[in-house]
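With one protein chain held back, the other chains of the complex are shown just where they sit.
Naming follows writing order (A and B), and every chain is counted from residue 1.
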Amino acid sequence: MQLTNRSKVVVRKEMSLAERLYLPAILGGLFITFKHFFRKKTTISYPEVQRQFTPVYRGHHVLKRDEQGRENCTACGLCAVACPAEAITMTAAERKPGEEKLYREEKYASVYEINMLRCIFCGLCEEACPKEAIFLTDKIVHSGYERQGFIFGKDKLVEPVEADKRVDISGRLTAHRKN
Amino acid sequence: MSKIAFFVLAFLSIFSAMMVVFSRKPVHSVLSLIFCFFTIAGHYILLNAQFLAAVHVIVYAGAIMVLFLFVIMLLNLNAESEPHKTSAGKIAAVVSGGLLLLVLVSVLKSTDGLHLSSAPDSQVGMVKNLGMVLYDKYMLPFEVSALLFLTAMIGATMIGKKELD
Partner (left out) sequence: METADLIFKIVFVLGVFGVSLVIAMYSTYAERKVAAFFQDRIGPNRAGPFGLLQPLADGVKMFMKEEIIPTHADKALFILGPSIAMLTACMTSVVIPWGSSLIINGKEFVMQITDVNIGILYVFGVVSIGVYGIMIGGWASNNKFSLLGALRASSQMISYELAMGMSIIALVMMTGTLSIREIVESQPGAHWNVFVQPLGFLLFLICAFAETNRTPFDLPECETELVGGYHTEYSSMKLGFYLFAEYINMFISSAIIVCLYFGGYNFPFLNSLGLSHNATAILGTVLMFGKIFFFIFFFMWVRWTIPRFRYDQLMRLGWKILIPLAVLNIVITAVVLLFKYDLWNTSIN
């Protein structure tokens, strides 16, 4: 049965004398490598020069705060539901009086953990989030020697309160969200 | 100077020859034999026979002994797997070895002294002179031995060929 019309019959024809001599082929190969000798080098000298990331690069997660420094996350759990790798877990808690400066709404996540060994950086959590609380940034997730260290809690995920240490995600906001 | 070199070399060659017999591990024996060949090549050089020395090293130390080593390494012989020798065999070995020694000593005694007629001619071992001697004076023996080698080569090829049946 013919599946496609692109199939080719293997030809095992006798090699010609030039092919059997083997030397012309070697010379051809030497010529090709020699051309590469003068090509532009593709190496990027890492610490000095850094590769430009694409704007859609998905790296280290961040839990955003709003302009007043309150956490956006309300522990609705949509991100955990959306996550195909089941990497996200959270515990919800009720905001106590006096904590209005810390959390934007009455409910917040007291524990928010992402297992970075399971995470596949698909960005579905970001899409699922109704509160613009979680984003994937262009930061690279650090490597480590122990599995325990890869369960990132709120200490590693929530961005700092200070205005100058905030994580810029403006490049990731889609057009309709910006408005 | 050359006398000292001779005695050092002679001592080394006899010592390494003894090591061939006495060492327990076959690989060590072979290596001692190789070393022995080197000291013999050194003797050739002392006798101004550089060509002979070089060929000796290339052929014996460089090719034949490699094959010896090859076989011994592949057989994986060692002191434990050495077969136990019966005392009768040992006695027979001593007797035959002693007889060989006797013959050698008697032959050496019957020669009229080992007189090295002063220093040998410094040009005698040069390639040119050797070639002249081989292709002129000893033409027939040389060609006959070449024929022998050729036969051996053809024989080896025939043995190495796959059976045609």
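The definition used in the following text is that contacts are C-beta pairs under 8 Å (C-beta built on N, C-alpha and C of every residue); 3 or more make two chains touch, one makes a residue touch a chain.
Fair warning: this is a prediction, and the values are worked out from it, not measured in the lab.
Every shown chain touched by the omitted chain in the complete complex is listed here: A, B. The chain that is not drawn here is touched, among residues B:M73, B:L101, B:M132 or B:A146, by B:M73. By the touch definition given at the top, chain B reaches the unshown chain through residues 25, 27-28, 31, 34, 50-51, 54-55, 57-58, 61-63, 66, 69-70, 73-74, 126-127.
Hidden from this view is one chain, which touches chain A at 26, 29-30, 32-34, 36-37, 39-43, 45.
Here is the rule we use: only the chains that are shown with their structure count from here on.
Chain A and chain B have CA centres that are 72 Å apart.
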